[in-house]
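Following: one structure in structure tokens, then a few remarks.
The complex appears here minus one protein chain, its other protein chains still in place.
Labels run A and B following the written order; every chain starts at residue 1.
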Amino acid sequence: MASIIHMGREDPGYSFSAAPTAASANREHSFYPYVPNPSPLPSNSPRYTDNGGSTLGIAGATFTIMAGDTRSTSGYSINTRYAPKLFLIGGTGTEHKSARIVLSVVGFAADGHALAERLDTIVKMYKYQHGKDMSVAACAQRLSHILYGKRFFPYYVQALLGGIDEKGAGALYSYDPVGSYEREQCKAAGAAASLITPFLDNQVNYKNQYVPGSGSGLDLQARQAVPLPQQHVETLVRDAFSSAVERHIEVGDGLQMMTITVDGIQEVLIPLKQD
Amino acid sequence: MTSIGTGYDLSNSVFSPDGRNFQVEYAVKAVENGGTAIGIRCKDGVVLALEKLVASKLVKPGANKRIATVDRNMGVVSAGLLPDGRHFVARARDEAASWRRLYKAPIPTAALADRMGSYVQAHTLYSSVRPFGVTAILAGWDSEAEVPVDGQVGYGPASGAGGKKEGATHGGPFLYMIEPSGMYWGYYGAATGKGRQAAKSELEKLNLAAGNLTLEQGVKEAARIIYVAHEDSKDKEFELEMTWVSSLKGPTKGRHEEVPREVREEAEKWAKKSLESNGEEDEEDEEDKMEE
């Protein structure tokens, strides 16, 4: 996260020393009408900030759990102890009644809000126009296109999109700020992603775990990851966050958790340490 | 007036040999058929009132307001073609907003009347347009406050260089009426529409030039005058619509607002009562006024 924020200020490491410093002007063969003074992009005014926090999503056999802490920060300051990072997408009205998709965003909160609002509008318009709910897979690809569409002035967020796929299984998609995406079983994003990810590798994907008594060396059999029961996943999420809170200053205050099933979305708010 | 224009009434941009613009005169005819609208300039504010003829029983009572707010401190009522009145208001709002953008202050009522006069007059010049089928009455209270500039954050020195002149006053109530020809004048009391003659003679009796009438009295008189003006078209139902704009110390705090329901209903009650007594005996009416 931090490395991209400072991209404008640091030498990105070109093989040549004089990278172009100003926007390229229209050429003689330009398709566009001649613009005498394309306004120069300000270089020193900030366009982004990092509001900290972390998010996490885990897909199960019949559900997806999305979670995020509710702290918002500016540097060492806490802006507020309650700024949700989870957004309901689609459904009806401002209440998002009967929504089955959740977007989580972490990074630059203003971009996150703008992104959530845009995706929500698109999903709602889809229903008005086609008379059916948008599938998570379609929504996921659309989100990728939205992010990629702002490739040169990105939404500065790591997004996760959770829902239930057309077979009724939990679906989770993760994104980078410019729209690269993949479907995953579980994903942590944001400030404490590096703290939570190894925990998930171990507890969800059973990485570096082997079937006892399967032998040694090449005979070792990796323990197979299986979809976990809902109760168990909820416990993992709580543990992941209460541990992250201990080790990362930008994570804390509250844990917002949404469980998506075919029957609807359940939201819970669990207190985290406020230090 | 003869309605046979002998060809000189077919276009806006053509005079008749005896110096008349028939299109404008026809527009005035349209105004003369509209519900009566009046404005009274009182010493501490201005009242606008309208005899809104009920076009259909299917129209919700009290809905479809006809007196419009143009800026915070100004209102417009018009008699004549409704859509023309709407366009007039839209233009007035644009003028008021563009003045604010340029001068960072509200447009003085006089300046808006001037601009609207020019705009209406321009519609008498070209063959591609027709004149406005409305006569509009514009009421405003120009702020008497010291700091009317939008976005002003400080007050400057209290005295000395750049200081303020002691005792200087400005602002106050203003009332203008703009006719289809583009002609506009400032008035103490203005009336237009079907019952304008009766309304005018009632307004004259109020001796408005003396500047003694208060806004509260003005509201009652305005209601009464609309009821008097309605006498000629008694067969039709009507609603009384009233707005007012007062000084900063007054009931509307310098803003143009609808007259509150209780105040309007009380004024209507008084208007009906004085109308009844007026039919029987004039002297009783005088006594009523004394009581007020």
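One rule holds for everything that comes next: a contact is a pair of C-beta atoms (placed from the backbone, for glycine too) under 8 Å apart; a residue touches a chain by one contact, two chains touch by 3 or more.
In this text, contacts and distances are computed from a predicted model.
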Chain left out of the displayed complex - its UniProt protein name, from "Trafficking protein particle complex subunit 2-like protein", "Ubiquitin-conjugating enzyme E2 2", "phosphoinositide 5-phosphatase" or "Proteasome subunit beta": "Proteasome subunit beta"
Chains in view touching the one left out: A, B
Residue among B:20, B:43, B:100 or B:273 that touches the chain left out of view: B:100
Listed residues A:81, A:223 or A:238, member touching the removed chain: A:81
Contact with the hidden chain (one of A:47, A:145 or A:232): A:47
Touch list for chain B against the chain that is not drawn: 65, 68-69, 71-72, 93, 96-97, 100-101, 104, 150-155, 257-258
Interface with the undisplayed chain - residues on chain A: 12-25, 37-42, 44-49, 51, 72, 74, 77, 79-83, 108-110, 113-114, 153, 274
